[in-house]
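The other protein chains are all here in position, but one chain of the complex has been omitted.
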Amino acid sequence: MSDPVVLSASEVSVSFRQRQGLFRPPQMIPAVRDVSFEVAQGEVFGIVGESGSGKSTMAKMILRLLRPDAGRLTLAGQPMATIAPYRFARLVQPVFQDPYSSLNPRRSLREIIEMPAAVAGDLAPAERQDRARELFTRVGLPMRLFEAYPNQISGGQRQRVAIARALMTRPRVLICDEPTSALDVSVQAQILDLFEELRAQFALTYVFISHNLAVVERIADRVGVMYRGQMVEQGPAQQIFGAPSHPYTRMLLASALPPQPGRPLPVINRDFDSAPAQP
Amino acid sequence: MTALLSLSGLTVDIPVAAGTLHALRGVTLDVREGEVFAIVGESGCGKSLTAAAILGLLPDSATLRAERMTWDSQDMTRMSRRQRMAMSGPQISAIFQDPLTALNPILSVGEQMTEGFLAHRLGSRSQARARAAELLEAVGVTPAERRMAQFPHELSGGLRQRVMIAMSLMCHPRLVVADEPTTALDVTTQVEILRLLQDRQKEAGLSLVLITHDLGVVAHIADRVAVMYAGEVVEQGSVAQVVGSPAHPYTRALLDCLPDLGQPERKLTPIPGVVPALTGDLTGCAFRNRCPHAHAACAGGIPWHRADTGQGYRCVLAPTSEEAA
Partner (left out) sequence: MTDTSPDRLPAATEPTPRRLRLRRALRHQGVVLGGGLIILAVLIALFAPLLAPADPIAQNLTGRLLPPVWLDGGSTEHLLGTDHLGRDYLSRLIYGTRVSLIVGLSVMALSGVIGTTLGFIAGYFGGRVDMVVMYIITTRLTMPSLLIALALIAIIGGSLTTMILVMGLLFWDRYAVVVRTATAQIVQGDFVSAARVAGASAPWIIWNEIRPNVMHHVLVIATLEMAMAVLSEASLSFLGLGVPAPTPSWGLMIAEGRTFLFAKPYLVWIPGIAIFLMVLAINMLGDGLRDISQPDGRR
């Protein structure tokens, strides 16, 4: 691929300390181990995996909400840790899973969308509001809701507000952590459409994290599969979904339940996994 | 086929700040002996409230009316609270979405599993423990003896749901109502739990009411299904009929917006608009503001079409006008 790399991770690891009681030393639980990948400008990089696989922890590190213990993260060719906060905000923005906790309940939708610009203070209030208004309509919200509060709108509408907020700084990369998982399927389809449109219009790069394989297959150009903190397989979407090489990926793909009647439940084969699956 | 549970014209109203919420608006369905009956729909459609009505777990402020609500030909609306209590366990039991809140955090697995069995005086303490151990082994919570001494927080999500399933079977119920039993689980665990549920259901010959938003789950384990929208059943029939050749525009729309693994090129058609508010008077078809086929007649009375095959749906569209989609 000729497009320049916009985001890269190289052997990134992080552990969480777990207290074992007052006097025993805390135990280090590895959450992400030696994960490496590169995301080219304009592509959608999907990360799939089950809960506890480390995919959300990876998102936190890319957003600088968590510092890796080891490894290198770079953004636009620069080591991530050295980027100044406001410049960082103009490179990367998040869209989170929970449409309820991602919007401040005491702020109007206008204030929520303006927030990143208000923090940076780089736009005059009128200009800021113009941009917020433009994004508000762009994500498909009716202007009569501009001064409304989060409690007055539905989950799908909230997620649109979160997307508008993320676009406020005109970022190059959106980190989407399970952005449609809390939504009903009819709304999910709307939001996926919106992601596709915005990608083309704003020349966005996505890191799209989801446990929903069908959604990732649809939106991603390349996919990484995470399992127990490691990226066990990565490659072009057609290859991962069409000819997976890692047994875990095969098992994951086998457990999808398509809405077609008359098929038996798939057989889950955890044989490749020598360690016990559950505590 | 005898109906074990029969609901007809079930209506539930709940008072809210803005007036009265017509949460269920004439739900009609039959659950037969030994079948897996799925109730599917999006959030707010009333599927969980239907489960709550069956289990007698409606909020106190709710008012329930029904043309018919019978359990094994007995009128459930005339039962006293005591009679309903006596039913829960030996007749009807439940599996909930979040086993962590459904299980008592301060009782060990063994204690809470045997509690209902002993309360219903189905046997001695040692018999209760033996049955609990047998069921835990059957659902793969092993070694059963050690697991019974553990507390819910010591188990993973998948194991907790297995415990819930084992617990729901303790008193040999005839009907298990499972409300989104696999929604909180990983996809691989979901398949294992569904298989377990299916195996237990077949083996014990019990009926299962499965509440879910996932048509994929429905397609794989249900015999019959009711699709709910805005407090009503809009389509009902065998899974092959409803999921295989849906008749109601909403069921079709739901399938059209579901991403399907292996078919990334298929165009998804999102359903425009939002679900109408269920307060105040609602007339006509509740889906008409989002329906591609809506026309003037949709604001009037909506007939219930019933085919000879048993598939039925609520729409003004005649059965023949179905597109070749």
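Just so it is clear, A and B label the chains in written order, and each chain counts residues from 1 on its own.
The rule is simple: contacts are C-beta pairs under 8 Å (C-beta built on N, C-alpha and C of every residue); 3 or more make two chains touch, one makes a residue touch a chain.
Predicted model, so just to flag it, every value in this text is computed and none were measured.
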If the hidden chain were put back, which of A:Phe88, A:Phe136, A:Phe195 or A:Phe241 would touch it? A:Phe88
So which of A:Ser10, A:Ser101 or A:Asn269 would be touching the chain we can't see? A:Ser101
From the listed residues A:Ile29, A:Leu65, A:Ala81 or A:Ala124, report the one that touches the chain absent from this view. A:Leu65
If the missing chain were put back, which residues of chain A would it touch? 63-65, 85-86, 88-89, 92-94, 96-98, 101-108, 112, 115-116, 118-120, 144-145, 148-149, 151-154, 162, 165-166, 169
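FYI, only the chains that are shown with their structure count from here on.
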Just give me the whole-number Å value for how far the CA centre of chain A lies from that of chain B. 31
Can you check the complex and tell me which residues of chain A touch chain B? 50-51, 154-156, 184-190, 192-193, 211-215, 217-218, 237, 241, 251-253, 255-266, 268, 270, 278-279
Quick check: in the complex, which residue numbers of chain B touch chain A? 42-43, 154-159, 186-192, 194-195, 198, 213-221, 239-240, 243-244, 253-255, 257-262, 264, 268-272, 274
